[in-house]
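Every protein chain of the complex appears in place save one, which is left out.
Letters A and B mark the chains in the order given here, with residues in each chain numbered from 1 onward.
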Amino acid sequence: MSTTDLQVHNPVEDLLRQDRIPTIWCPGCGIGTTVNSFAHALLKQDIDLNKTAIVSGIGCSGRVSGYMNLDSFHTTHGRAIPFATGLKLANPELNVIVYSGDGDLAAIGGNHLIHAARRNIDILVVCINNMIYAMTGGQAAATTPSGSLSTTSPYGSYEPELNLVQLVDAAGASFVARWTAYHVMQLERTLEKALKKKGFRFIEVLSPCPTYYQRKNNMGDALQAMLDYKKRSKIKHGCPTWETAIVPGGDIIVGEFVDREREDYLTRMRKQLGPHYSEFPPQWDEQESMGCSKEC
Amino acid sequence: MLTEIRIAGFGGQGVILATHILGRAASVHEGRFATMTQSYGPEARGGAASASLIVSDEPILFPYVTHPDILVVMSQEAYTRFTPEARPGGFLLVEEDLVRLDRKAQGLRIYGIPATRFAEELGKKMVLNVIMTGFLCAITGAISIEAARRSVADSVPARFRDLNLQAFDKGVQYGQELLVRGPQVLENSEELVLEGDV
Partner (left out) sequence: MTHADPRCVLTGTHFINGDAACCEGALAAGARFAAGYPITPSTEIVERFAARAPEVGGLFIQMEDEIASSIAIQGMVWAGQKAFTVTSGPGFSLMMEHIGFAAMTETPVVFVDVQRGGPSTGLPTLPSQGDMMQARFGSHGDYAIIALSPNSPQECFDLTVKAFNLAEEFRVPVMLMMDECVGHMTERVVIPPAEQIPVYPRRHTKKPPGEFRLFEPGEDLVPDMAHAGEGYKVYVTGLTHDERGYPSLSPAAQKKLVFRLFEKIRRAADRLVMVESDQLEGAEVVVVSYGITSRVALRAVQMARAKGIRVGTLRLICVWPFPEKLIRELAPKVKALVMPELNMGQVVLELERCAGGQCRVISVPHAGGTVHDPAEILAAIERGAQ
């Protein structure tokens, strides 16, 4: 049997940049698992993948944009959301997804997260929360559960951790959910739902980092992390987000917490501007720019 | 020929608009050169407000007014602060009901106008700045009355145009009348109260 005989067509293959595989992610990392759910959710959508852009910041999860065969933007640390905001506002036809990590979106980019939710910018944000800065080697993050060990909290972290779903709920997001890398089917269904919704949508996905978080805190390998997620998770759709804090060893509340109707930024803008806003066709039509790029 | 003008008063009197009207008249309607600057910052809020204008037949290089040839003051604070900088022999145009003169004004050609009172008579206190622009044009000739009048018409909302043109004409008329009598020149007295209406 030759090796080619073993090749089977992966249903999500076309959604990945094959020439970029293998990924940089460690064995047992949960990011790839979430990407699989995301790809399946995308394939089930009736959306034009040519009009779908994915934006990341910096970090392990920040590499997701570069593996997806979409318009991919790997921006600066913490700034995926404001880049995505500009992208969406300047071309509302685009489906814009931000895929990044907890350190990127919630610490260095925390202010942008708050304000994009407040403005209700029509983007979907997938936040992989591995509770640590993994790319830089396991430093404490804003999401690191209090008491955890990391390379910058060698005696155990003594900062309280940030509850991301509560934060974006309070800031006004239209849709807020949380799953773990264990909940692949549930995550896929929630992604499908979120992709269809308008407004600022936020999905937090807890993901193991066997290389740093799990190892540093004697939490075992990736399999152990999955068993841990399975054991500790409690599905509570509609749960008030102030009851969803993640504490070491405690329950992990997962589910779809917020699903509210709120006009997004551009809808509100057009309503407010009324007659002051006039639609305007793009200025450089294809013809014009094509004839000109070299001659002048 | 280069003329330095400063208009000063308190916030709400429209010193910026008055200066803008004159600058626009000189640069857009007369085709000369005009550079307007104004003071920003906390000190410009509420208290003293001032704006400066240079009008010239040649391109203007140095942008700031240092020793105004024409100083318009519409508040006591503005008078106190800016009069010492006026060019000796220059024009000092004052809102005479709001400014009490002293020896700082010595050596200047002084013309007073009860602009606020005139504005109230026209039904809107806000137009005192436009009265002042008309007055300035009539007294100093630094900017032509015709150009300034056109600039007033361009610079104010349509529904206030007639009122503002009336105000401008009132300033011009009063200035022309006063011109016949010549300037008041402050000699050695400590204080001088200008007369009201002619």
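One rule holds for everything that comes next: a contact is a pair of C-beta atoms (placed from the backbone, for glycine too) under 8 Å apart; a residue touches a chain by one contact, two chains touch by 3 or more.
In this text the structure is predicted, and so the values were computed from the model without any measurement.
**Q** Among B:A8, B:M36, B:V94 or B:L178, exactly one should touch the missing chain; which is it?
**A** For the chain that is not drawn, the touching residue is B:M36.
**Q** Sort through A:Q45, A:N69, A:T136 or A:Q224 and give me the one touching the missing partner chain.
**A** Final answer for the missing-chain contact: A:N69.
**Q** Over the whole complex, note the residues of subunit A touching the chain we left out.
**A** Answer for subunit A: residues 17, 19-20, 50-51, 53, 55, 66, 69-76, 78-79, 82-91, 93-94, 111-112, 114-115, 269, 273, 276-284, 286, 288-290, 292-294, 296 touch the chain left out.
**Q** Just the residue numbers, please: which parts of subunit B touch the chain that's not shown?
**A** 20, 23-24, 27-28, 33-41, 60-64
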